[in-house]
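Encoded as structure tokens, the structure appears first; notes follow it.
All protein chains of the complex are present and in place, except for one that has been dropped.
The first chain written gets the first letter, and so on, giving A, B, C, D and E; residue counts start at 1 in each chain.
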Amino acid sequence: MPYVKIELTREGVTREQKQELISGITNLITDVLNKDPHLTHIVIQEVDLDDWGYAGEQVSVLREKGITADKK
Amino acid sequence: MPYVKIELTREGVTREQKQELISGITNLITDVLNKDPHLTHIVIQEVDLDDWGYAGEQVSVLREKGITADKK
Amino acid sequence: MPYVKIELTREGVTREQKQELISGITNLITDVLNKDPHLTHIVIQEVDLDDWGYAGEQVSVLREKGITADKK
Amino acid sequence: MPYVKIELTREGVTREQKQELISGITNLITDVLNKDPHLTHIVIQEVDLDDWGYAGEQVSVLREKGITADKK
Amino acid sequence: MPYVKIELTREGVTREQKQELISGITNLITDVLNKDPHLTHIVIQEVDLDDWGYAGEQVSVLREKGITADKK
Partner (left out) sequence: MPYVKIELTREGVTREQKQELISGITNLITDVLNKDPHLTHIVIQEVDLDDWGYAGEQVSVLREKGITADKK
């Protein structure tokens, strides 16, 4: 009985990317834990940039300063 | 001190249904655990169908296929 | 697709009380929202009294002062 | 590695108030626990008044009755 | 800035399986969303079988009846 919650900053994640996360994590849990996928629920929650704080600052402020979360 | 979070797919839940969930769960907790209802908080979070994954698929896709969550 | 999380102070809740909460909330959701109960998951999390704060104080401190959460 | 989630009723919290919460909590955690702030993430979630239940009633109903959450 | 919470029934998940989940989900998020993995935190929470309800019954009761969550 796995339940997974993914919280992400709201920065243009597409429907297709969400589907990739959902199928990828469900498959991973099925493979690693041998769980029936019909018992795996995944919820994605996008969070506005004013509502996510990192290192004491709103992400909206970090983005205005040109600081991204992109992989280097 | 109970706190309850209810996550639901966003599929037309009405204000009245939310009130039924809130009063029903609060009453249940008061009866079963003898808790002062003034210490019980309940939060309902509706989740878009693209953001809920079940068995590896977005619920929006399941609904397009005619698969519902209705009681049989 | 409902998922419900119940957070409670750890104060001697029995297995039977947990079962009453689980069946009561599942039945309520089935009745109010017409949801298939096989899609309803409920998680109970008991929280130590040092780890729950109310009105700025640890519940363990409130209990030492004789302040309970019992229904009046 | 702290992660903090703040759930609030949606009642006109400003961007500046959110920033005060984010910087205040991050500083508190840094001071009390000596944690690197680059490992502290804070997420604020505003909840509609129909979706928050207190003492068995929707907060929207409590507000209509003139009951507020203001500090006395 | 992704944060992921995984809730699982406590049924003998090993340290190695947890590491597989953590690295697999982090890699997936890095690949799909191009996120810096240093901004991805994952929390696993194991839940006792008395504390997880499915279809109105405690998982501990389901297991006593021989009903598992294994992949068919």
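As a working rule, a contact is a pair of C-beta atoms (placed from the backbone, for glycine too) under 8 Å apart; a residue touches a chain by one contact, two chains touch by 3 or more.
From a predicted model like this one, the values you see are computed outputs, not experimental measurements.
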### Task
Would you mind listing the shown chains in contact with the chain that isn't displayed?
B, C, D, E
### Query
Hey, which subunit C residues sit against the chain that's not shown?
7, 45, 47, 50-58, 60-61
### Summary
In the full complex, subunit D touches the hidden chain through residues 1-9, 13, 17, 20-21, 24-25, 28-30, 32-37, 39, 52, 54, 59, 69-72
### Interface residues of subunit B (partner: the chain not displayed)
1, 3, 41, 43
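Rule of thumb we're sticking to: only the chains that are shown with their structure count from here on.
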### Query
For the two copies subunit B and subunit D, what is the rotation angle that overlays their Cα atoms, in steps of 5 degrees?
120
### More contacts between chains, A-C or C-E
C-E
### Query
Hey, which chain ends up farthest from subunit A, C-alpha centres compared?
C
### Task
Could you please state the distance in Å, as a whole number, between where the Cα atoms of subunit D are centred and where those of subunit E are centred?
27
### Task
Averaging only over C-alpha atoms, locate the centres of subunit A and subunit D and give their separation in whole Å.
21
### Query
Residues of subunit D touching 2+ other chains?
41, 43
### Overall pattern in which the protein chains touch one another (line/ring/star/complete/other)
other
### Task
Pull out all the chain pairs that touch, please.
A-B, A-C, A-D, A-E, B-C, B-D, C-E, D-E
